[in-house]
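Take this structure first; my questions come after.
As you look at this complex, bear in mind that one protein chain is not there, while each of the others sits in place.
Per-chain residue numbering starts at 1, and chain names A and B are given in the order in which the chains are listed.
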Amino acid sequence: MPSEIILKMEGICKSFPGVRALHNVDFVLRKGEIHALMGENGAGKSTLIKILTGVYEKDAGQILLNGRPVNFKSPQDALKAGIGTVFQEIALCPNLTVAENMFIGRSRKAFVSWKEMNAKAEKILNSLSIPANPTQELASCSIAVQQMIAIARAVDMDCKILILDEPTSSLDEDEVQKLFALMRELQARGVGIIFITHFIDQVYAISDRITVLRNGELIGEYETAELPQIELVSKMMGKALSDVSAMKKQEPPKADQRVPAFEAKGLASAAGVRPFDFTIHQGEVNGFAGLLGSGRSESVRAIFAADKVTGGEVKINGKPVKIRTPLSAMKCGIGYLPEDRKSEGIIDELSVRDNIILALQVLKGFFKPLSRKQAAEFANEYVKLLEIKTPSLDTPIKSLSGGNQQKAILARWLLTHPMYLILDEPTRGIDVGTKVEIQKLVLKLAQEGMSLTFISSEIDEMLRVCSRLIVMKDREIVGELSGTDLTEQNVMRMIAQGGK
Amino acid sequence: MEALKPTKPKTRLSNSTLLFIIAGIIFLLMYLIAILVYPGSFKQFQTFFDFFNLNAALFIVTLGLCIVIIGGGIDISVGAVCGLVTMACALLLESGKGDIWGALLLALGIGLAFGLMHGYLIAYLEIQPFIITLSGMFLAQGLLTTLHREPLNVTKPAFVALRSYRIEIPWLGTVNRLGVFIPCEIRPGVLVVVALIILYAIMMKWSRFGRNLYAVGGNRQSARMLGINVKKTIFLSYVLCGLTAGISGFVFLMTTGAGNIGNGSLFEMKAIAANVMGGIMLSGGVGNLLGAPLGMLTLLTINELIRAAGVQSNLQAIVSGLLLYLFIVLQSIIMSLRDRSKFRLALPPWLKPQPPAGEQKAAK
Partner (left out) sequence: MSRLKTGFTRLSHLFLPLSVLAILLIINLIKGADYFKITMVNGVFYGNIPNILFGASELVILSIGMTLVTAASRGQDISIGEVGAISSAVFVQYVLNAGGEVTIWTILAGFLISCVAGVVIGAFNGTLVSFFNVQPMVATLILFLGGRSIAFIIDGKVSPILANPISNQIGTVIPGVPIQTPIILTAVFIALVAVVLKTTNLRLYVEAVGINPNAARLNGINPKKVIFLTFLVMGFCSAVAGFIAVNKVGRHDSVNLLKFIMMDAILAVALGGNSLNGGKFSITGSILGAYTIEVLNRTLLRLEVHPETIKAFKAVFIIILMVIASPVVRTSARKGLNKMKTLFAGNAVRPAGGLPKTVASIPDSSAQKEE
């Protein structure tokens, strides 16, 4: 194995207002290696990549490309220096042909020679075994092929370093294999590949080395062959620091006293999770454990009908109901705090008050608006209860901090008095103090008889809050843990080994 | 490794080509119906040529607009700019201070000025194209009515000679009742139309600017990532559209020979409708430039059919509105079908509908 170092990042630091995204991170890429960059949400993977490609400017540290320090101002700069990036969302033009997508924006010539371009493209496609015609419209290629064409473009631009940012997240097994074959081909040509993915199996299938980041810090660099899967999982999840000695978990009710609050059979949605069965009891807090992309979010979205529900039966308190839209789920007493606060949670320009009363208002109906006074009272009650720090109720929610925005959304759902509340990553990207507050609140609500589903990337947090964990891997439920079985070791083993 | 040998898929029709073919079929169908119902007039080649003879300016406006639409924008000032140019040129020619070349320069200058203004405000200041070109339309109309309110006939002999010049096609024509052969006639404006169609078609297919424009119209974000100067491309598209509108004004004056307040009014709407009928997607990035004149021919054929039927001229507008509706819905359906096929690909294998084994192979 050649071990010539082509890229070295040293002591990289980056802070955003209020958040320390990266702290003293080192990263080394060698010639002809596939290097997996691993970490949960907020670990700093994408920040690191964006600093490397010149999207962000680093606060401290240096980048050495072939031993020479570089500082890119834009992705185009990085590309010129031989660092190509292929994103999860393909940055190609679907209305152009395959060949055009490989060559557009590169030549300074005033006219295009289609013949020459197609011939060149054909040659590259053949050499990389990509199943596409140069004259084909890109939109008619599968996502995998589009992905490969993006890679081919980067390779043809003589990239010595290729960054693949979650290229496999929307591919099926067959397509992944094709992509891997292409990656190995490039590896043989001496291209260094930085591979970012959430699929652990894929990391072990293809990578030579693994660098793990957590909370913006470097955990370590390992030879893939020498790092057992379970250790990787534990390194990624880590142990969150917090002062929660005062918290006590809700004991699960005895088997004969349990009353199912929500039951689903064979539930499936268009977002692509294998049909699953699921039950939650009154006063229970359960969680979906699994890495990002394991299908944990897709499952709860199916429960709330946030994605198009394609099948399955649902019972609320034993009675069969039909949930096909978020509104019908809300009417059944289900609340859902989405994972992506910015694009699905807050309505950023609306005031804190309107954001808090939104769900209640919709439930009451179009013709029964709360009076301004009532709305202010409701909002105020929860602003005080949850200690939401806002200058006033009329402040647009976008000017609040992340933690306070999240509390406002939580208030939105509490105001509807749901019988079953789904919280998907409620503690993501918020300060430790607020995290603990939210965890305590969840336990308190369960004590009052509410059923809750709590999802988090931090395993500690889930173990602290949930009395039962449903473990998912690769969009499938692989097992369930509760009682004394519910330990960090068991969860990680299950995720790593797939329930065996 | 053997198993991964690429099996090349058959090249599917691109959306642009598909819509272009549909547009072509619809035009042929319309013309065929016209010939069957009114063989007297539609069978004559002159009728076909007259579409171009009488509407040369409209064709040119449509071409310019097509470029902007492919880039994902819209320019509704084209009709008004065309009208303004006719009046300005007529005034110049009548004042005796300018010759034909001066008028042509004036036409290009006015078009260029509007194009530059629109392009700068839309591309570099990122203001909505609709509002800006709406203001451009107001401005052009206001200037037009300010210049001169009464219809103004151009009597300059050189210009009259130019505009009454006819090109005869000796081998094509009809024999009238007296047995005299009347060759088909083409006006000079048509030459401009043909030249522009060829020029622009070449530009959109083979020039770097043309291909960049398709990329920008298809996905602005991606185009930037691919290293295209998006702002410059958009800017140039509006400049070109403005220039084309200027040319169309001059051609309009050659057709009618008079500056008039009503000149070019509603051209923009007809041009948009023609573009839609020609298979050019208003969302940008999809469409063949040749579709623009084709769509205009369809529109004119329908109008001519209605006129020949002797019903109210108002029906023309309604029918063209209705056709526009059909085309918009058709495009919307094609778009959603395309999206859906993409969506299915993103699903994991067990959720995919299981086609028979043979089909599955064919699909790959």
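Methods note: a residue touches a chain if its C-beta (ideal position, glycine included) is under 8 Å from a C-beta of that chain, and two chains touch if they have at least 3 such contacts.
What you are looking at is a predicted structure, and each value in this text was computed from that prediction instead of being measured.
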Response to the item:
Out of B:Thr17, B:Ser135 or B:Ser207, the sole contact with the unshown chain comes from B:Ser135
Worksheet item: Which of these touches the unseen chain: A:Ala205, A:Ala225, A:Val259 or A:Leu385?
Response: A:Leu385
Worksheet entry | Touch with the omitted chain, as defined above, among A:Glu223, A:Glu377 or A:Asp394 | A:Asp394
Worksheet item: Which residues does chain B use to touch the chain missing from this display?
Response: 74, 117, 121, 124-128, 130-132, 134-139, 141-143, 145-146, 149, 269-270, 272-273, 276, 282-283, 312, 314-322, 324-325, 328-329, 332, 335-336
Practice prompt. Go through chain A and note every residue touching the omitted chain.
Written response: 246-248, 304, 306, 325-327, 330, 336, 338, 343-350, 354, 358-359, 361-363, 365-369, 383-387, 389-392, 394-395, 412, 436-437, 440-441, 443-444, 447
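Convention: only the chains that are shown with their structure count from here on.
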Worksheet entry | Centroid spacing, where centroids are CA-atom means, of chain A and chain B in whole angstrom | 45
Worksheet item: Tell me, which parts of chain B touch chain A in their complex?
Response: 1, 4-12, 14-16, 206-209, 211-212, 214-215, 217-219, 221-223, 225-228, 285-286, 338, 342-343, 345-352, 364
Worksheet entry | Interfacial residue positions of chain A with respect to chain B in the complex | 75-76, 79, 90-97, 100-101, 104-107, 109-112, 114, 125-126, 129-133, 135-137, 139-143, 170, 172-174, 177-178, 181, 268, 270, 272, 274, 310, 475
